[in-house]
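A single protein chain has been omitted; all remaining protein chains appear in their positions.
Entry: subunit A
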Amino acid sequence: MTTATATAAATAADIRRPARLLFAATIVLLCAWVLAPIYLLTVNALSSPDQVNAFPKSFVPGFEMGSITFFLQFGGVLRALFNSILVAGITMVLAIGLGAPAGYALSRFEFRGKGTFRIMVLMTRAFPLPLLALPLAVMFIRTGLDDTAIGLAIVHTTLALPFAVLITFSLFSGIPVELEEAAWTLGCTRLQAFYKVVLPLVLPGIAASAVFAFVISWNEVFAAAVLTIENRTLTAFLLQNLDVSPLHLKFAGGAVLVVPALIFIFAVRKYLFAMWGIANR
(Lines give C-alpha, C1' and ligand atoms only; values in the text may rest on other atoms or scores of the structure.)
Protein backbone atom coordinates (compact mmCIF):
# COMPACT_ATOMS: atom_id res chain seq x y z
CA MET A 1 0.00 0.00 0.00
CA THR A 2 2.71 2.42 1.08
CA THR A 3 4.93 1.39 -1.80
CA ALA A 4 2.11 1.90 -4.27
CA THR A 5 1.50 5.43 -2.96
CA ALA A 6 5.21 6.18 -3.03
CA THR A 7 5.46 5.00 -6.63
CA ALA A 8 2.46 7.05 -7.63
CA ALA A 9 3.95 10.12 -5.99
CA ALA A 10 7.27 9.49 -7.68
CA THR A 11 5.57 9.18 -11.06
CA ALA A 12 3.71 12.42 -10.52
CA ALA A 13 6.98 14.13 -9.62
CA ASP A 14 8.63 12.64 -12.71
CA ILE A 15 5.88 14.07 -14.87
CA ARG A 16 6.03 17.40 -13.12
CA ARG A 17 9.79 17.80 -13.44
CA PRO A 18 9.97 17.94 -17.26
CA ALA A 19 6.96 20.24 -17.31
CA ARG A 20 8.69 22.59 -14.94
CA LEU A 21 11.88 22.38 -16.94
CA LEU A 22 9.97 23.27 -20.09
CA PHE A 23 8.32 26.17 -18.28
CA ALA A 24 11.65 27.52 -17.03
CA ALA A 25 13.24 27.06 -20.45
CA THR A 26 10.44 28.99 -22.10
CA ILE A 27 10.86 31.85 -19.66
CA VAL A 28 14.62 31.93 -20.23
CA LEU A 29 14.10 31.86 -23.98
CA LEU A 30 11.54 34.67 -23.93
CA CYS A 31 13.74 36.82 -21.70
CA ALA A 32 16.75 36.18 -23.92
CA TRP A 33 14.65 37.06 -26.97
CA VAL A 34 14.06 40.50 -25.52
CA LEU A 35 17.20 41.10 -23.48
CA ALA A 36 19.95 39.86 -25.83
CA PRO A 37 19.37 42.49 -28.55
CA ILE A 38 19.06 45.21 -25.93
CA TYR A 39 22.30 44.04 -24.36
CA LEU A 40 24.17 43.97 -27.68
CA LEU A 41 22.73 47.35 -28.58
CA THR A 42 23.94 48.87 -25.32
CA VAL A 43 27.38 47.29 -25.52
CA ASN A 44 27.97 48.51 -29.05
CA ALA A 45 26.55 51.94 -28.49
CA LEU A 46 28.97 52.44 -25.61
CA SER A 47 32.02 51.16 -27.52
CA SER A 48 34.41 52.94 -29.85
CA PRO A 49 34.05 52.43 -33.63
CA ASP A 50 37.11 50.14 -33.65
CA GLN A 51 35.64 47.88 -31.01
CA VAL A 52 32.36 47.71 -32.86
CA ASN A 53 33.99 46.64 -36.09
CA ALA A 54 36.51 44.31 -34.44
CA PHE A 55 36.24 40.54 -34.43
CA PRO A 56 35.74 38.61 -32.18
CA LYS A 57 33.21 40.88 -30.51
CA SER A 58 33.75 42.11 -26.99
CA PHE A 59 30.85 41.49 -24.63
CA VAL A 60 31.99 44.19 -22.22
CA PRO A 61 31.31 47.76 -23.31
CA GLY A 62 34.31 50.01 -23.70
CA PHE A 63 32.35 52.84 -22.04
CA GLU A 64 33.28 55.23 -24.79
CA MET A 65 30.72 57.96 -25.34
CA GLY A 66 32.26 58.83 -28.71
CA SER A 67 29.56 57.24 -30.86
CA ILE A 68 26.71 58.71 -28.87
CA THR A 69 28.27 62.16 -28.76
CA PHE A 70 28.98 62.09 -32.49
CA PHE A 71 25.45 60.86 -33.16
CA LEU A 72 23.89 63.65 -31.13
CA GLN A 73 26.00 66.25 -32.95
CA PHE A 74 25.06 64.80 -36.32
CA GLY A 75 23.12 67.34 -38.35
CA GLY A 76 19.36 67.20 -37.76
CA VAL A 77 19.39 64.69 -34.91
CA LEU A 78 18.57 67.20 -32.19
CA ARG A 79 15.84 68.71 -34.32
CA ALA A 80 14.36 65.24 -34.94
CA LEU A 81 14.60 64.52 -31.22
CA PHE A 82 12.76 67.74 -30.49
CA ASN A 83 10.10 66.85 -33.08
CA SER A 84 9.66 63.42 -31.55
CA ILE A 85 9.16 64.89 -28.09
CA LEU A 86 6.78 67.54 -29.44
CA VAL A 87 4.65 65.05 -31.38
CA ALA A 88 4.63 62.56 -28.49
CA GLY A 89 3.71 65.35 -26.08
CA ILE A 90 0.77 66.48 -28.18
CA THR A 91 -0.29 62.84 -28.64
CA MET A 92 -0.17 62.35 -24.89
CA VAL A 93 -2.36 65.39 -24.21
CA LEU A 94 -4.87 64.52 -26.94
CA ALA A 95 -5.06 60.82 -26.06
CA ILE A 96 -5.73 61.51 -22.37
CA GLY A 97 -7.93 64.53 -23.05
CA LEU A 98 -10.18 62.45 -25.29
CA GLY A 99 -9.61 58.99 -23.81
CA ALA A 100 -10.14 59.71 -20.11
CA PRO A 101 -13.67 61.16 -20.55
CA ALA A 102 -14.57 58.17 -22.70
CA GLY A 103 -13.18 55.81 -20.07
CA TYR A 104 -15.15 57.66 -17.37
CA ALA A 105 -18.37 57.44 -19.38
CA LEU A 106 -17.84 53.73 -20.00
CA SER A 107 -17.33 53.02 -16.32
CA ARG A 108 -20.08 55.27 -14.88
CA PHE A 109 -22.99 55.36 -17.31
CA GLU A 110 -25.21 52.79 -18.92
CA PHE A 111 -25.93 53.67 -22.53
CA ARG A 112 -27.06 51.94 -25.65
CA GLY A 113 -24.24 50.33 -27.61
CA LYS A 114 -21.80 50.37 -24.69
CA GLY A 115 -20.52 46.85 -25.41
CA THR A 116 -20.23 47.56 -29.14
CA PHE A 117 -18.35 50.75 -28.39
CA ARG A 118 -15.77 48.88 -26.34
CA ILE A 119 -15.24 46.37 -29.14
CA MET A 120 -15.03 49.12 -31.74
CA VAL A 121 -12.38 50.89 -29.71
CA LEU A 122 -10.25 47.77 -29.89
CA MET A 123 -11.07 47.12 -33.55
CA THR A 124 -9.44 50.37 -34.57
CA ARG A 125 -6.15 48.65 -33.79
CA ALA A 126 -7.00 45.83 -36.17
CA PHE A 127 -7.00 48.18 -39.16
CA PRO A 128 -3.52 48.26 -40.73
CA LEU A 129 -1.99 51.72 -40.98
CA PRO A 130 -0.22 51.09 -44.33
CA LEU A 131 -3.64 50.71 -45.96
CA LEU A 132 -4.58 54.15 -44.73
CA ALA A 133 -1.26 55.77 -45.57
CA LEU A 134 -1.95 56.91 -49.11
CA PRO A 135 -5.45 58.37 -48.59
CA LEU A 136 -4.23 59.91 -45.35
CA ALA A 137 -1.23 61.54 -47.06
CA VAL A 138 -3.48 62.93 -49.79
CA MET A 139 -5.94 64.27 -47.26
CA PHE A 140 -3.20 65.81 -45.15
CA ILE A 141 -1.69 67.55 -48.15
CA ARG A 142 -5.11 68.95 -49.10
CA THR A 143 -5.82 70.24 -45.61
CA GLY A 144 -2.26 71.47 -45.11
CA LEU A 145 -1.66 69.13 -42.17
CA ASP A 146 1.20 67.32 -43.89
CA ASP A 147 4.68 67.76 -42.47
CA THR A 148 3.36 69.34 -39.25
CA ALA A 149 3.75 68.12 -35.68
CA ILE A 150 0.03 68.47 -35.00
CA GLY A 151 -0.90 66.44 -38.07
CA LEU A 152 1.35 63.55 -37.10
CA ALA A 153 0.18 63.82 -33.49
CA ILE A 154 -3.41 63.37 -34.64
CA VAL A 155 -2.49 60.12 -36.39
CA HIS A 156 -0.58 58.95 -33.34
CA THR A 157 -3.52 59.87 -31.14
CA THR A 158 -5.76 57.50 -33.07
CA LEU A 159 -3.20 54.79 -32.35
CA ALA A 160 -2.90 55.60 -28.66
CA LEU A 161 -6.57 56.35 -27.99
CA PRO A 162 -7.83 52.76 -27.66
CA PHE A 163 -5.30 52.10 -24.92
CA ALA A 164 -6.05 55.39 -23.21
CA VAL A 165 -9.79 54.56 -23.19
CA LEU A 166 -9.34 51.02 -21.90
CA ILE A 167 -6.79 51.88 -19.22
CA THR A 168 -8.79 54.82 -17.87
CA PHE A 169 -12.00 52.76 -18.04
CA SER A 170 -10.37 50.20 -15.78
CA LEU A 171 -9.03 52.93 -13.47
CA PHE A 172 -12.39 54.65 -13.05
CA SER A 173 -14.16 51.33 -12.55
CA GLY A 174 -11.84 50.74 -9.59
CA ILE A 175 -13.20 53.83 -7.80
CA PRO A 176 -16.49 53.00 -5.99
CA VAL A 177 -19.31 55.21 -7.23
CA GLU A 178 -20.35 55.72 -3.57
CA LEU A 179 -17.29 57.91 -3.08
CA GLU A 180 -18.64 60.31 -5.68
CA GLU A 181 -22.16 60.08 -4.29
CA ALA A 182 -20.84 60.83 -0.81
CA ALA A 183 -19.10 63.89 -2.22
CA TRP A 184 -22.34 65.05 -3.86
CA THR A 185 -24.24 64.78 -0.59
CA LEU A 186 -21.42 66.70 1.12
CA GLY A 187 -21.88 69.70 -1.13
CA CYS A 188 -20.03 68.93 -4.36
CA THR A 189 -21.25 69.35 -7.89
CA ARG A 190 -20.49 66.50 -10.27
CA LEU A 191 -17.40 68.33 -11.50
CA GLN A 192 -16.16 69.19 -8.00
CA ALA A 193 -16.64 65.59 -6.87
CA PHE A 194 -14.57 64.49 -9.84
CA TYR A 195 -11.75 66.93 -9.11
CA LYS A 196 -11.72 66.49 -5.35
CA VAL A 197 -12.32 62.75 -5.00
CA VAL A 198 -11.93 60.78 -8.22
CA LEU A 199 -9.00 62.60 -9.79
CA PRO A 200 -6.59 62.34 -6.84
CA LEU A 201 -7.29 58.61 -6.69
CA VAL A 202 -6.74 57.90 -10.40
CA LEU A 203 -3.94 60.39 -11.01
CA PRO A 204 -1.08 57.86 -10.84
CA GLY A 205 -2.91 55.65 -13.32
CA ILE A 206 -3.70 58.57 -15.62
CA ALA A 207 -0.04 59.56 -15.56
CA ALA A 208 0.88 56.01 -16.49
CA SER A 209 -1.51 55.84 -19.41
CA ALA A 210 -0.23 59.26 -20.55
CA VAL A 211 3.31 57.89 -20.56
CA PHE A 212 2.10 54.91 -22.52
CA ALA A 213 0.55 57.18 -25.15
CA PHE A 214 3.85 59.07 -25.26
CA VAL A 215 5.77 55.85 -25.92
CA ILE A 216 3.37 54.73 -28.65
CA SER A 217 4.00 57.99 -30.49
CA TRP A 218 7.73 57.88 -29.76
CA ASN A 219 8.02 54.39 -31.26
CA GLU A 220 5.84 54.94 -34.30
CA VAL A 221 7.76 55.09 -37.59
CA PHE A 222 5.45 54.33 -40.50
CA ALA A 223 3.11 57.30 -40.34
CA ALA A 224 6.01 59.50 -39.31
CA ALA A 225 8.01 58.51 -42.38
CA VAL A 226 5.08 58.93 -44.77
CA LEU A 227 3.57 62.14 -43.45
CA THR A 228 6.65 64.23 -42.67
CA ILE A 229 9.52 65.43 -44.85
CA GLU A 230 11.19 68.41 -43.23
CA ASN A 231 9.90 67.93 -39.70
CA ARG A 232 10.93 64.32 -39.26
CA THR A 233 10.62 62.63 -35.90
CA LEU A 234 13.59 60.69 -34.59
CA THR A 235 12.28 57.31 -35.82
CA ALA A 236 11.64 58.59 -39.35
CA PHE A 237 14.95 60.44 -39.36
CA LEU A 238 16.87 57.33 -38.35
CA LEU A 239 15.05 55.19 -40.90
CA GLN A 240 16.13 57.63 -43.56
CA ASN A 241 19.71 58.21 -42.49
CA LEU A 242 21.07 55.20 -40.62
CA ASP A 243 20.85 53.03 -43.71
CA VAL A 244 23.87 54.79 -45.09
CA SER A 245 25.67 55.35 -41.77
CA PRO A 246 28.58 53.35 -40.35
CA LEU A 247 27.75 50.51 -37.97
CA HIS A 248 28.64 52.26 -34.71
CA LEU A 249 26.30 55.13 -35.50
CA LYS A 250 23.45 52.73 -36.17
CA PHE A 251 23.96 51.29 -32.72
CA ALA A 252 24.11 54.70 -31.10
CA GLY A 253 20.92 55.76 -32.86
CA GLY A 254 19.18 52.54 -31.88
CA ALA A 255 20.12 53.01 -28.24
CA VAL A 256 18.89 56.61 -28.15
CA LEU A 257 15.58 55.41 -29.58
CA VAL A 258 15.04 52.31 -27.47
CA VAL A 259 16.26 53.25 -24.01
CA PRO A 260 13.77 56.04 -23.17
CA ALA A 261 10.84 53.91 -24.33
CA LEU A 262 12.07 51.00 -22.21
CA ILE A 263 12.42 53.14 -19.11
CA PHE A 264 8.94 54.61 -19.56
CA ILE A 265 7.25 51.25 -20.11
CA PHE A 266 9.06 49.80 -17.12
CA ALA A 267 7.84 52.67 -14.95
CA VAL A 268 4.17 52.21 -15.85
CA ARG A 269 4.05 48.40 -16.26
CA LYS A 270 1.57 47.68 -13.48
CA TYR A 271 -1.05 49.96 -15.01
CA LEU A 272 -0.75 48.20 -18.35
CA PHE A 273 -1.81 44.99 -16.63
CA ALA A 274 -4.80 46.84 -15.18
CA MET A 275 -5.99 47.45 -18.73
CA TRP A 276 -6.78 43.77 -19.10
CA GLY A 277 -8.48 43.50 -15.76
CA ILE A 278 -5.58 41.81 -13.99
CA ALA A 279 -5.29 43.07 -10.44
CA ASN A 280 -2.47 45.49 -9.68
CA ARG A 281 0.40 43.85 -7.91
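The rule we apply is simple: a contact is a pair of C-beta atoms (placed from the backbone, for glycine too) under 8 Å apart; a residue touches a chain by one contact, two chains touch by 3 or more; residues count from 1.
In this section, contacts and distances are computed from a predicted model.
K.L.:
Given the options "Biotin-dependent carboxyltransferase family protein", "Phenylacetic acid degradation protein PaaD", "ABC transporter ATP-binding protein" or "HEAT repeat-containing protein", which would UniProt use as the protein name of the unshown chain?
P.N.:
Checked against "Biotin-dependent carboxyltransferase family protein", "Phenylacetic acid degradation protein PaaD", "ABC transporter ATP-binding protein" or "HEAT repeat-containing protein": the hidden chain maps to "ABC transporter ATP-binding protein".
K.L.:
From the list A:A182, A:L247 or A:I263, pick the residue that touches the absent chain.
P.N.:
The missing chain is touched by A:A182.
K.L.:
In the whole complex, what residues of subunit A lie against the chain that is missing from view?
P.N.:
For subunit A, the residues touching the absent chain are 176, 178-179, 181-189, 192, 196-197, 200-201.
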